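Yeah, one chain of the complex is gone here, protein chain that is, but the others are all in their spots.
When the chains are written out, they are named A, B and C in that same order, and each has its own residue count from 1.
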């Protein structure tokens, strides 16, 4: 499908989801129009001229939340999209993210306020995510263990390991809740925009996509991953190390999910609470599929999806629409956007209807 | 004179696939009830598309189909089956984990109370059908464990079980041996005499002659000729099918260039994961500039032999050497690096990646070394230029290196695979079924390539189910039966009939390791 | 804000979701009460369970300029309030069940309150152990249980008090303690409770949010007793399931609602002690035991007397209940 047709298809799907979502809102809210407006414009900052003539920018934080969200989603999207190139359906971004966050926090706390803490924490997060991804990869290539199951199970294990370590090893007893101590200043990233959580990671995400693209398109490993995904039997006969490439695809994806963990620990929270909730990885699947598995399209898909999510939250804050409606709309968007035949079906129906009308007119 | 009623009629049928390909255009032809009709034409001519429309797998975008005179609009194979049409597709379509009986009755199962499957009745039915038609099968065998030839029989039984009045057969002989083909043809004639109508696709001239009462030729989606067999002589038929005179057969090499064998295999044996012995004590020599043909019924060890020689499997006994160096037991990449090239038997399964571009398919065996890659980075520019050169050099009809492999016709795909394997002038080529399913013109082009490679001094092991091809190309022929070499011949000293006997285990067997018996 | 005529608007930011039947729900009740009693306009915002969104959520509320006062709770939110509050000196923050470090931040606009839930836990321990020792529960051995959601400090604080109370009331008693690892899995809560009752526990104190509802069901099925937490959980079942209500001896009340109402009232009167932490317990009426007449008959008078005595000693300050918070109480 050409990019413009694909764009039209997605626009139609999102439109349909929003229309249905509006219907839901109208049922539960007294102010559906206000809610709808908040949903659509929520992530944008509002610029006002105050009485004294100064220009005041409000709600920059939402704009920041949008970029922050898109950053995480891009990284976990990579964690899904890269194994997908090798035809592996990894659901493991969650576990890899937790491991990455844990490693980053541990290294940061271990090294303290030293200049090496930041880069080492960054690398440790990538390595931990990659390692956790590699486990699933090896389980698949060595034991043919179904990756959907192993990654789901490894997610549970990772979350429990995370809770164990945060609760019993890195715990800060003076905090009043179970958490690590705050990470040392030198290991954390400062906001690029004041009063937001947008950090240098917002630049790391596109860089990561570029790196992944280069790796997939230009290196022999990338070629091996593609071939292993396109036809593993052929690849084996041609002498391509399929098992290695497949396992490395998991690891590579895991490294990016690990970086998403670094984003959470060293840029957003700057410490790790025990109840960091799983589930971000699943959203990575949504983003990867919105991008149709095309790595280059990930940032766009992530920005689009994050926009709607942040808009939904803005709506919740600004109006009486409850959180659950936000969940419902999010679900509708996911369902409609992945429904490939929805747009052709709708267009076909529309065409038939207009033909009938036209026929009558004639 | 009575005019037989028409069983099948196509009237101005057009089929345009959703991607825009015009596979059929203005196709009209008819088959009388009780007739065996051949549908021929080069790869991609639109033959299979005709079959698919007649069976409800695709719907025509224009025109009309009539079955027994009635216009039909099949939306689903179920409709076609209800109208008495059965299809044996080009690519076998069975459920591997089910038994033969279950596969045969699928969709028309004998039942017991409570929606239960009547297994005993199913088995009995299959046994009876097998007996009537002469297609021997074991109803209780799991399909996954069966060789391709037997699966083909299961497909035909499936159609017979549903009581099809019209049988559509898409290249049914591509995987059969001459005796099997003969049995199948006898069965088909018998069915036709009993009033059934048969439409068959084949690329083989002699099969058309042997079987068909009428023939329709397709070219680029249009009917370019239609004739009664009685009105045609051989030359006219081949001219009709190929559109020009047949290319001359590949030149037979006359004198041996070098007496020292390049490839020496001794005592090769293989035991699979189920403990079954698939290959036993296989030995042979191949000299430079020589083609050793391997004949055998599918499933008698040819595939295993090819896998052992290409590094895809490790022999349980014995070894093979190339210029004195053992190359069995190494990885596929190491084997390739030594100068061994392989054309696998099933191009869609393990010979190509149809979704990837021609370029990516060509890269598969050489992406990891200079000049196409350095230090892990692929030089796409050089690779493209090289791929374009290969496409041009081998006369492949393709839009360019970026076209997806799967969009090529079977013959062109096969040319590219051969091109990939012989582009660096290998010392030893293992070629399995190199022209299976390829149209006459393309097949002869491929055969000429093989002959040229031989003349450059390569040793070639040619595994083929097509005995005419084997006899035409090989210097010597060995016959594999149940994992052993049971006969060896100099190619000039044997005919298809004798080979067929040995292939089915009926020839006098050889004793011991006399691999040099013919050399 | 109030300038445009409407009543002052209060935002309640929940770092999770409502419906826990205890803590957040109680706070939300306090806000509804404030809406009625104090004529404030309140809005509750559920921030969801993803902690990476809480900071931006909080900033968004403060930044919007719509809310002169923001209420939020739990220790988890403490550091976030500490980070955000100095940027918005015009906004008042009420932080319940959590603290900011006033020594290290310019938090003159933050009022925080923490609860001495260990005192309530202590009374529950005295009650449970006393009842078990009295030997009137069929099938029970001399054992009491505790089912927690997660071993977080607030829950550990309940537990520490509970265990101290049980030991003081019945030295040598067996105390079972287990965590379900979830605030929202009543089935697992029920399985754990069944295991504890199976080991002879006569009473279980559940400090497990929604998971605790499984414990209450297990109590009904086994005919043993349970002690609820945070709000009067017997009241919840009184009409819908009286049999179940009769198994709830009492609930350790953490009157977040009353505390928030009080804080808002003080704010309205301009008397809210900003810039400091208040510690609230039995003495302030922020912690207490709920009365459940259905179950009261099961408790022998002597045990009731022991609970009352312990309560008095804690209020008098003659008894200090151990706490799970490192460094003790502020």
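Just so we're on the same page, contacts are C-beta pairs under 8 Å (C-beta built on N, C-alpha and C of every residue); 3 or more make two chains touch, one makes a residue touch a chain.
The rule we apply is simple: contacts and distances are computed from a predicted model.
Novice: From the names "Nucleoside ABC transporter membrane protein", "Molybdopterin synthase sulfur carrier subunit", "Segregation and condensation protein A" or "Acyl-CoA/acyl-ACP dehydrogenase", which one matches the UniProt record for the unseen chain?
Specialist: Its UniProt record gives the name "Nucleoside ABC transporter membrane protein".
Novice: Quick one: which shown chains sit in contact with the chain that's not drawn?
Specialist: Hidden chain, whole complex, touched shown chains: A, B, C.
Novice: Touch as defined at the start, partner being the missing chain; which of C:105, C:137 or C:195 qualifies?
Specialist: C:195
Novice: Among C:181, C:268 or C:320, which residue is in contact with the omitted chain in the full complex?
Specialist: Checking the options C:181, C:268 or C:320, the one contacting the hidden chain is C:181.
Novice: Please identify which residue in B:26, B:63 or B:77 touches the non-displayed chain.
Specialist: Only one of B:26, B:63 or B:77 touches the chain omitted from view, namely B:77.
Novice: With the missing chain put back, which residues of chain B would touch it? List them for me.
Specialist: 55, 57, 76-78, 80-82, 87, 89, 93-98, 102-103, 106-109, 111, 114-117, 158, 162, 269, 271-277, 280, 316-317
Novice: Quickly run down the residues of chain C that touch the omitted chain.
Specialist: For chain C, the residues touching the absent chain are 17-21, 25, 150-151, 176, 178-182, 184-188, 190-192, 194-196, 198-199, 210, 213-214, 217, 221-222, 236-237, 239-241.
Novice: What does the interface between chain A and the hidden chain look like in terms of residue numbers?
Specialist: Output for chain A: 28, 89, 91, 139, 143-146, 148-150, 152-154, 156-157, 160-161, 163-164, 167-168, 282, 285-286, 289, 322, 324-328, 330-332, 334-335, 338-342, 345.
Just so we're on the same page, only the chains that are shown with their structure count from here on.
Novice: Provide the C-alpha centroid distance between chain B and chain C, rounded to the nearest whole angstrom.
Specialist: 76
Novice: Find the geometric centre of each of chain A and chain C from their Cα atoms only, then give the gap between the two centres in Å, rounded to an integer.
Specialist: 35
Novice: Calculate how many whole Å lie between the centre of chain A and the centre of chain B, each centre taken as the average of the chain's C-alpha atoms.
Specialist: Distance between chain centres: 47 Å.
Novice: Out of chain A, which residues touch more than one other chain, so two or more?
Specialist: Residues of chain A touching two or more partner chains: there are none.
Novice: By residue number and range, which residues of chain B touch two or more other chains?
Specialist: None at all.
Novice: Under the definition above, what is the set of chain B residues touching chain A in their complex?
Specialist: Residues 310-312, 331-336, 342, 344, 349-356, 360, 363-365, 367-368, 373, 376-378, 380 of chain B touch chain A in their complex.
Novice: Note which residues of chain A are touching chain B in the complex, please.
Specialist: Touching chain B from chain A are residues 217-221, 223, 226-227, 230-231, 233-241.
Novice: Tell me, which parts of chain A touch chain C in their complex?
Specialist: For chain A paired with chain C, touching residues are 58-62, 64-65, 68, 72, 163, 167, 173-179, 182, 195-197, 264, 268-269, 271, 273-277, 279-280, 313-314, 316-317, 320, 322-323.
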